[in-house]
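Complex shown without one protein chain; remaining protein chains in place.
Naming follows writing order (A and B), and every chain is counted from residue 1.
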Amino acid sequence: MLTMQVQNVPWLVIVITLPLVGSLLCFLLPQQAKKLGLMTAFTIAASLIGLLFQVLDQGAQRYTVGGWDAPLGINLYVDGLSLLLLLMTALVGLGISVYATAYFNRDKTVYYWPLWLLLWSALNALFLSADLFNLYVCLELLGLSAVALVAIAGGADALGAAIRYLLVSLLGSLFYLLGVALIYHSVASVDIIIVAERIDATPPILAAMGLMSAGLLFKTALFPMHFWLPPAHANAPAPVSALLSALVVKASFYILLRLWLDVFPLPQEVLGQFLGLLGAAAVIWGGVQALRQTRLKMLIAYSTVAQIGYLFIAFPLATSIAWKGALYLLLSHALAKSAMFMAAGNILHFGGHDTILKLDRVAQRLPLTVAAFSLAGVSIMGLPPSGGFIGKWLLLNAALQAGEWWWALVLIGGGLLSAGYIFKVVGFAFTQTEASHEVHHVPAAMQWTAFMMALAAILVGLIAPWPLALMDIGLPFEMVVNKGSNG
Amino acid sequence: MSLDSVFPLFILATSLVPGLIIFFLPESAVRTRISLNMGGALIKVFLVGIVIWGVFNGHHYETRLPFLPGLDLVLRIGALSILFVTLSTGLWLVTTVYAIGYLEDSPHRSRFFGFFSLCVTATIGIALAGNLITFLLFYELLTLATYPLIVHRGTEEARHAGRTYLVYTIMGGALLLIGTVWLYGITGSLEFVHRGFVSAIVDTHRSSLIIIFVLLIAGLGVKAALLPFHGWLPQAMVAPAPVSALLHAVAVVKAGAFGIVRVVHDVYGVEVAVSLGVTLPLAVLAAVTIIYGSVRALFQDDLKRRLAFSTVSQVSYITLGIAVAGPIATIGGLVHLVHQGVMKITLFFCAGNLAETLGIHKISEMNGVGRRMPWTMAAFTIGAFGMIGAPPLAGFVSKWYLGLGALDAGQDWVIFVLAGSSLLNAAYFLPVLHAAWFKEPVGQWPHEHIFGRMETAWALLLPPVFTAFLSVALGLFASVPFSPLEWARFVTSLEFAP
Partner (left out) sequence: MSLSELLLFFVPGFPLLLAIPLLHRLLPRAEYLAILPAAMLLSLPENIFVETPWLLFGAGLGSNTETRLLLMMSVVLWIFAAFMQNVHASRNSNSEANNYHSTYFFLTLSGHLGAILANGLVGFFAFSTLIGYGFYGLLVETGNDTVKKAGRIYICFIIVADLLLFEAALLAATVTDDMGFDAVRAAMIDSSVTGLYMTMVLIGFALKAGFWPMHHWLFLTFRSVRPATAMLLAGVPVAMALLGTLRWLPLGEISVPGLGLLIQGIGGVAIMYTVLAVLIRRQHNHPAAYVTLTATGLFVIALGAVFIEPVLWDLYASPMFYAIVLLSVGLALLTIIIRWTDTTASNQKPLDTVLLYGCWSEKLISWGRRMGFELLPRLRNVFLVYVQSLWRVSFWQKNLQIGEYYLQRWSLAVTILLLIGVTIVTSLIIE
């Protein structure tokens, strides 16, 4: 009986509205913001578990809001891919929430929680949207709340980065919107399924595809349009950096992936190779730049640039294994990167600076943080046993099976570069220097959250069959053959 | 889930669980730490004993966990695994005792012993791996677990050595990964099978198989200190003596050599490898490494560096034995895996004793040490003579089989390599012995610790004496049933077609 009841609850809607409500409450009751925020985080996680059970039992779900079906109303759709990303968001979001309760002081807390929950809601909605305009709305909301969160830190660096981020976000979304408009003009609908059926390779559609892709690539910070990411991610407060690197960039990637799989007429071999090429360049460039950095958070931000490049290597390969590999990398990167930024936040809080060369004074006194950073680093490097290794393995497999061995070389080269910059930092944990005098105590919540996130990144590598099976629900990677045939 | 299928996990857990617990212990919890360490080591010895008895009685121990689509994580206890597992377990126990004595009152002991246990876990995992992906997993884990041990002291030198180590081993790991993925792509399986699993596709994928072999051997050769990947080993000598002992006798180099054995026998199969023509270049490379390591060892004044180059040379004996690809030579290579481990660990323990008790790091400071520390130097003498190959020590047995195997397989040039190497071994070990026993000490010892009436602490003295005794026993009683020699014979009989 209970399971029956659980199955019938519209978890899709709950998952979107719960954070919205929470955000509103936090805004209205600033004194209770911390407690409310944390409670909301836990309830969102719980409702996602409900959604998980529902999808496991009943397969991919489609929900029509208000009973009005497309092309008039809004549809929500969840399949394995969306579910995976939702779960990832929930897990990382939970960790970030716990971390943020200990991180922010009184005044900043008031700003943080409403914005963070708004962002979470936009993220959830984005993963569940089934039409293009809805995606635009969520994307815009996401961008705006992210910009606001970056600006919380205050100070010239943060504000400058936030303004740049704002301009980038608006530009990207603008391009995307233009594309949607063009598509709507040609196809008379924005629902993904309907668009996929009616789409044709006419010039307006092609232009739309170009615009949308360019905009989304801009927002995903693919090389060479990544310049805005490092300052934004490095100058934001630690929990914000974590959620930016782990979740926000992935959202635009998700949209691009959906478009690629469901909407764009195939085949796209040249485009795929082009994207792969940009991805490879991102891997190399990001890795090399990360090696050069003197500040820890900048290093981690450039590492994000490199890891995003990995994701695009799946495009030229375009097999189910390749997509799964990219998504596994995405998942483990989210966990590992959030752990890294949290660790960096701890170090910053402890010593007041994050200059890498002076890290040794700090690292000795924070073994848990260093352990978190190292474990996260293991996943970023793609060493077993970690989620990063699983993703790397799958991509390598796909590359060698397709006979395109140069992507394999890029993957390996990226791994070596990441080993370089990870161990550059970790090496400082083992020196003989005395600890510095001015230290601020780091709350246990912050240290343990970072560690748990990193541990999750490792554990995700040991349970690989389950997420992989999860991704297959709803067969998102089966590219429909008869796309673009009828009008 | 029968007991048989969980047993390998138990063996892993006996070092993993204490290690993880030790990480969280405060520095002052000395007794807890010691009891965890020793307890884990003793239980593991006990478990390995049970397993050997079980295998002898026909039990089949295998753990299978789903890991990747189409690939499982497999831990299997077969004949070859037992050889390496026994070596690792026994020597871990001895090294734990030594490390407890060596690091008394050092900082960061919890961290050290935590990573120490992880290192052993990784080694046992490598020994028990039942397919190439499990092997790869534990191989990389070994890299990650040994790095903190090398940089433990925290000096600039140690960090530099650690960096060099990482560069080499991570690149080696990358090569191994590419080789593995490629192999999986063309064969669809990575399970270790007696006499290899690639024979079906030899004709169609000849060049791919050759390149994969090169990649795999290059990746493994980094840890096995094959030329030109041996550069990290002498630099890693800045680590504390228990780490050098562990690295050079048990964990890292042997893991690399063991991997080469696995690749040649259980992935490719000897006949396939010979038909691909890859064994002769490997044998030549091993031979060059043997001579090169010995020559470099002649010029070193630092004792541990000399021993490091000696290791570079000696581990390649194993590779040479495997690459000569005859049954007797394979026996020689496999048995040398065990014998060299025992002898080398003796030498490193003694070097550590000299450093700890008298502050001696260089050979030029070793004049007359034999009078001050007779038991240590006696153990060192036995180890050194074993390396030279004097009968009836363990080294003689393995050199005998290697030489005989080479003659048997028609590779007569190997005899010259072995002879030259023995000469060089004598040239760099005998002066050390001569200086220690027959020369007069020059002034004061650099930095002396008095340990009461004994020449040095109990925990520092017992391990080298024990392993020296073991070297003699392994040589003298080599033909006893259940000796490493007989076990190596058994393993070889499985790998070669009757």
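Criterion: a residue touches a chain if its C-beta (ideal position, glycine included) is under 8 Å from a C-beta of that chain, and two chains touch if they have at least 3 such contacts.
Since we're looking at a predicted model, the values are computed, not measured.
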| item | value |
| --- | --- |
| Among shown chains, those touching the left-out chain | A, B |
| Which residue of B:407, B:462 or B:494 touches the chain not shown here | B:407 |
| Contact residue for the chain not shown (choose from A:288, A:402, A:445 or A:463) | A:288 |
| Residue in contact with the excluded chain [from B:24, B:53 or B:438] | B:438 |
| Residues belonging to chain A that touch the chain removed from view | 171, 175, 201, 206-207, 209-211, 213-214, 217-218, 224-227, 264, 267-271, 274, 285, 288-289, 292 |
| Residues from chain B at the interface with the omitted partner, ascending | 295, 298-299, 370-371, 374, 385, 388-392, 396-397, 399-400, 403-404, 407-408, 415, 419, 422-423, 426, 430, 434, 437-438, 475-480 |
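We adopt the following convention: only the chains that are shown with their structure count from here on.
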| item | value |
| --- | --- |
| Inter-chain centre distance, chain A versus chain B - centres from mean C-alpha coordinates, in Å | 43 |
| Residues of chain A defined as touching chain B within the complex | 321, 367, 378, 381, 383-385, 389-390, 392-394, 396-397, 400-401, 408, 412, 415-416, 419, 423, 427, 430-432, 462, 464-465, 468 |
| Touch list for chain B against partner chain A, complex | 66-69, 111, 136-137, 140-141, 143-144, 147-148, 151-155, 158-159, 162-163, 166, 170-171, 173-174, 177-178, 181-182, 184-185 |
